[in-house]
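Single-structure report; data block below.
Left out: one protein chain. Kept in place: all the others.
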Amino acid sequence: MTRLTHLDEHGKAHMVDVADKPSTTRTACAQAQVTMSEQAFQLLNEGTHKKGDVLAVARIAGIQAAKQTSNLIPLCHPLMLTKVQVDFELCPPNQVKIATLAKLNGQTGVEMEALTAASVAALTIYDMCKAVDKGMVIDGVRLLSKSGGKSGDYQAGSGGVND
Amino acid sequence: MTRLTHLDEHGKAHMVDVADKPSTTRTACAQAQVTMSEQAFQLLNEGTHKKGDVLAVARIAGIQAAKQTSNLIPLCHPLMLTKVQVDFELCPPNQVKIATLAKLNGQTGVEMEALTAASVAALTIYDMCKAVDKGMVIDGVRLLSKSGGKSGDYQAGSGGVND
Amino acid sequence: MTRLTHLDEHGKAHMVDVADKPSTTRTACAQAQVTMSEQAFQLLNEGTHKKGDVLAVARIAGIQAAKQTSNLIPLCHPLMLTKVQVDFELCPPNQVKIATLAKLNGQTGVEMEALTAASVAALTIYDMCKAVDKGMVIDGVRLLSKSGGKSGDYQAGSGGVND
Amino acid sequence: MTRLTHLDEHGKAHMVDVADKPSTTRTACAQAQVTMSEQAFQLLNEGTHKKGDVLAVARIAGIQAAKQTSNLIPLCHPLMLTKVQVDFELCPPNQVKIATLAKLNGQTGVEMEALTAASVAALTIYDMCKAVDKGMVIDGVRLLSKSGGKSGDYQAGSGGVND
Amino acid sequence: MTRLTHLDEHGKAHMVDVADKPSTTRTACAQAQVTMSEQAFQLLNEGTHKKGDVLAVARIAGIQAAKQTSNLIPLCHPLMLTKVQVDFELCPPNQVKIATLAKLNGQTGVEMEALTAASVAALTIYDMCKAVDKGMVIDGVRLLSKSGGKSGDYQAGSGGVND
Partner (left out) sequence: MTRLTHLDEHGKAHMVDVADKPSTTRTACAQAQVTMSEQAFQLLNEGTHKKGDVLAVARIAGIQAAKQTSNLIPLCHPLMLTKVQVDFELCPPNQVKIATLAKLNGQTGVEMEALTAASVAALTIYDMCKAVDKGMVIDGVRLLSKSGGKSGDYQAGSGGVND
């Protein structure tokens, strides 16, 4: 029967062995979105056109966080990402969409790295705009796709509860 | 006019000066929720009753992450949290709700610490259950309330876009 | 003559070159034990049966510490562990035994990772029980076995000073 | 009845609230010892007289680890140590004794900082000498004394199981 | 006679005790400069006008590094910076000047935090421009001024070897 792989047969947490998995090129894409007041969005949007700093800071925060994933998520393996990318889309009147990509030549997937980058980029936007709007909400933190693992590629669908 | 406080008058990021703010007791409460397939929820739920390890790991991850907030969010001040708490509520058929509390005697608010704890606890649940369900979604990462700062207490409302 | 490999011929510390060592599967097992008052043991033991949180926290702390080894031990190489495991045995009336395993496909041994996991798991038990007993002692932090390196396998013996 | 303070009434881990504890000067002293083969001790001892590097490295590792305690021990509070000291005593024919001191003006004790410094200094000695002796053992990691907290001063005794 | 305060009377490193120093507002300003080829400068300069990303990334890196100072410089005390600022001046035809400010209410100076911010901002500029010019040089990393400590204020002079 299906089991949560991070728990052994006695329900104890451990870092699962990936030593015998083949080393392949793996990618994962994730997303998140921040919904804010129109006033906060407007300030962010003007900033983007003239100065760009909020998103520049959030981009760096997301990239740095991806590299910290194994320190943040207890049972993640340390790994050597070969690429991290964080993109933003400004969706008027009040939403910022975040899309991330993580890539690795290795033995384990990089879903958590892509998701962590998206989450921390979103938190950074919250931090930088919270003087104007404390009611912002981060939603839709999810995996969009992954490729390269033995369990086959994954593409977020369009029919289920979470799709 | 209202400005994003993390950007100076030229739009450049800096860590704002809090040296002259009074040191007061500050608290912040945040939340997040993870929606998953019923199968994943059932495995998590059984684990909770018998062993508890998924939530125990996620709780520790959230507490540890709160202490790492100033390393993750570039313009956050380092600070000495006096308390961090992470709680979970299992909401059948398919949702885990996360509630966090951060507390400090200090010169700056702890919203980001509470939000970071909630986000990383949610990411850890994702990590530990992703073998069963890759389509899980993290939603509703938001500030519930804060107290203790000069800008007055905050309570998430119930009428606006994000409330 | 035998030399300490972390010191060069002038006695200065450096991180030794492992670039030309073959990449092989390496494992190391270590142990530690915490001796406490019978009262502390009893509280821990009850916790284990009903809730498990002290050992669950110590297990996560040990796993996370293994991944931090190269930041803690100055001349250790950074490496990508493929597996970490931390187990506990409750030995009435007053002792907890800790056994750890670290595994890697790589060019350098993982003894320090296994030993660090055991030490930090033991320190975490101390932290969580110290309100009841400040006199706890951590003993027997040692390497049990290692395999996979060019210097041959190692098994802790049963006749020497330290065996 | 006595309870483990890191677990709440439901057995869940949390970081206990110290916001209302008075800020006082707190100190803690801890120790550890490393027992090794006479050959390893001799090499270390010669190094100490001529060059000192093994112990210099272990001293820095212990000091740095004390500052990392709240990242290593999940429920420890972050705090601002005002002093850390790590001393060594070479005890022929085969033992190195480690004594540490941690100090703080603050709301929580520094036992774990002193114990972590001692443990990591010991692990570093192991790392630097393991090419010569893999059978080294770290023993006697314990709190010697603490002062400054509301629960009164503590001095390791001389009559109990662990004294 | 004058002594290096980080070494005790036996020449051993320790983290000096600041527990009895008064808590005052302390600031430190530091600088560094990066000299590069005119081609690299031109690309950076265009970037600054149009996009700003190299300097935005270097600014964040400097701010983040200031917060990491006590982990990087072994005998530095952990402390809670209340402000960090990193500024750049583009000096045609081939130099970028970096000026940093660190501020704290506390018991110890923040020179190292200001210097670390300047150094890491400079290294980040190197990293981002090295595809175009590997011969860049970082010079003039120095303390410009400090205030708030018991040893009096300091202002870099204009007549000595280093002024």
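We call the chains A, B, C, D and E, going by the order they appear; numbering starts again at 1 in every chain.
Keep this in mind: contacts are C-beta pairs under 8 Å (C-beta built on N, C-alpha and C of every residue); 3 or more make two chains touch, one makes a residue touch a chain.
What you see is a predicted model, and the numbers here were worked out from it, not measured in a lab.
By the touch rule given at the top, the unshown chain touches A, C, D, E in the complete complex.
Checked against the hidden chain, the listed residues A:Ala13, A:Cys29 or A:Ala56 yield one contact partner: A:Ala56.
Touching residues on chain D toward the chain that is not drawn are 51-53, 56-57, 60-61, 64. Listed for chain A, the residues touching the missing chain in the whole complex are 25, 56, 59-60, 63-64, 67-68, 79-87, 103-105.
Remark: the residues of chain C touching the chain excluded from display are 12-19, 70-71, 74-75, 77-80, 106-107.
Simple rule for what comes next: only the chains that are shown with their structure count from here on.
Annotation of chain A and chain C: jointly contacted by B, touch as defined at the top. Counting steps between touching chains, the shortest path from chain A to chain D takes 2.
On superposing C-alpha atoms, the copy chain A sits rotated by 180° relative to chain E, to the nearest 5.
With respect to chain E, maximal separation of chain centres occurs for C (centres as means of Cα atoms).
Shared numbers divided by all numbers used gives the overlap of an interface; between chain C and chain D this overlap exceeds half, so the copies present the same residues.
Between the interfaces B-E and A-B, more contacting C-beta pairs are found at A-B.
In terms of the distance between Cα centroids, chain A is separated most widely from D. In this entry, B-E is the pair from C-D, A-E or B-E that repeats the interface of A-C, since more than half of their contact pairs coincide by residue number.
If you average the CA atoms of chain B and of chain C, the two centres end up 32 Å from each other. Each of the following residues of chain D touches two or more other chains: 12-13, 56, 60, 64, 68, 71, 74-75, 78-80. Contacts between chains form some other arrangement here, matching none of path, ring, star or all-to-all.
Chain pairs recorded as touching, per the definition above, are A-B, A-C, A-E, B-C, B-D, B-E, C-D, D-E.
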